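Structure first, commentary second.
Partial complex: the chains shown occupy the same locations as in the complete assembly.
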Amino acid sequence: MFLGRVAGTVWSTVKWPEAKGLKLLLVRPYRLGDLPPGATPTRGGGTASEPTDDLVVCADMLDAGPGDDVIVAFGHAARVALSEQLPAGAKPNVPIDAAVVAVVDRVSIEGGEPL
Amino acid sequence: MFLGRVAGTVWSTVKWPEAKGLKLLLVRPYRLGDLPPGATPTRGGGTASEPTDDLVVCADMLDAGPGDDVIVAFGHAARVALSEQLPAGAKPNVPIDAAVVAVVDRVSIEGGEPL
Amino acid sequence: MFLGRVAGTVWSTVKWPEAKGLKLLLVRPYRLGDLPPGATPTRGGGTASEPTDDLVVCADMLDAGPGDDVIVAFGHAARVALSEQLPAGAKPNVPIDAAVVAVVDRVSIEGGEPL
């Protein structure tokens, strides 16, 4: 999993039935240098510096929005996360390989080293 | 998953039966710096700047073409995407690990920051 | 798997039931240049130089803490590690794709080359 900030939203018309209605977000991963010691990202206005330039597209069912700091998981873990909130009987076989699994409240970087 | 632009097509004569007839595309992933705030890629003529130099080969059953912006998924998600449009009874065990799962209509990058 | 040092902790309020209560750590992977020949990282005060700037979020059930050197596994291996210490009957289907699988006592770099 990685820690990242929501940078935007993707809209698409052609999707598989299982993925229909899923919100797709663009998330930028943080690197350690982006996080000052004691950093405390908060919803909608993180105190951390800018994250990296990479972009991951992931599904979101936790109502995350631009500026939020989130944790993103890949592969089977992402499909488990999505299937647990789908209506009973829905198949976990969504064609999705990344999903937001947590919205971050606080990040603690330990030690006095200049991280 | 990642957001990328279709850059080309690959032809091959030797393929496994399950993969026969599948269109294989070359897709270049975007980085955040490639997308201006409010960027709105469109079919066949994206407004975004040039994506990265990486190349991913993926199967496509959504009729995407060069210049289209697409979302590509890996692994099991890719095989799910492909099997859902195969004739009933066809095995999902295609030797494919990447597939186009959506053709992008619009990408919204939030905030006024120079992304 | 990779060898890394625990750099911090992540708190989040919104998580899936299966992941509730799991401690989430930020871990920085080491590169070879970070480890002097004969390096012997120890709990809470590694002798190795600073690891890389990458950040991986992983679950921890081994009571690792900041400064510890750990081994992190991905995917199915991570869920196996977590499920083996969950109460009997708990599902291994946690939406987690990375976990601490060992706390490192000692790393031996062989040869006299300047690694």
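A, B and C are the chain letters, set down in written order, and residue numbers restart from 1 in every chain.
To be clear about the criterion, contacts are C-beta pairs under 8 Å (C-beta built on N, C-alpha and C of every residue); 3 or more make two chains touch, one makes a residue touch a chain.
Keep in mind that what you see is a predicted model, and the values were worked out from it rather than measured.
**Q** Since every chain shares one sequence and 3 appear in place, tell me the total number of copies in the complex.
**A** 5
By our rule, only the chains that are shown with their structure count from here on.
**Q** In graph terms, with chains as vertices and touches as edges, which category applies: line, ring, star, complete, or other?
**A** Topology of the interface graph: linear, an open chain of contacts.
**Q** With chain centres defined as C-alpha means, what is the inter-centre distance between chain A and chain C in Å?
**A** 20
**Q** Report the inter-chain centroid distance for chain B and chain C in whole angstrom, where each centroid is the mean of the CA atoms.
**A** Centres of chain B and chain C (C-alpha means) sit 33 Å apart.
**Q** Quick check on the complex: what are the chain A residues that touch chain C?
**A** 1-3, 29-33, 35, 62, 71, 73-78, 80-81, 84, 99, 101-111, 113, 115
**Q** If you look only at chain C, which of its residues touch chain A in the complex?
**A** Contacts found on chain C: 6-19, 24, 26, 28, 50, 53-58, 66-67, 75-76, 79, 93-98.
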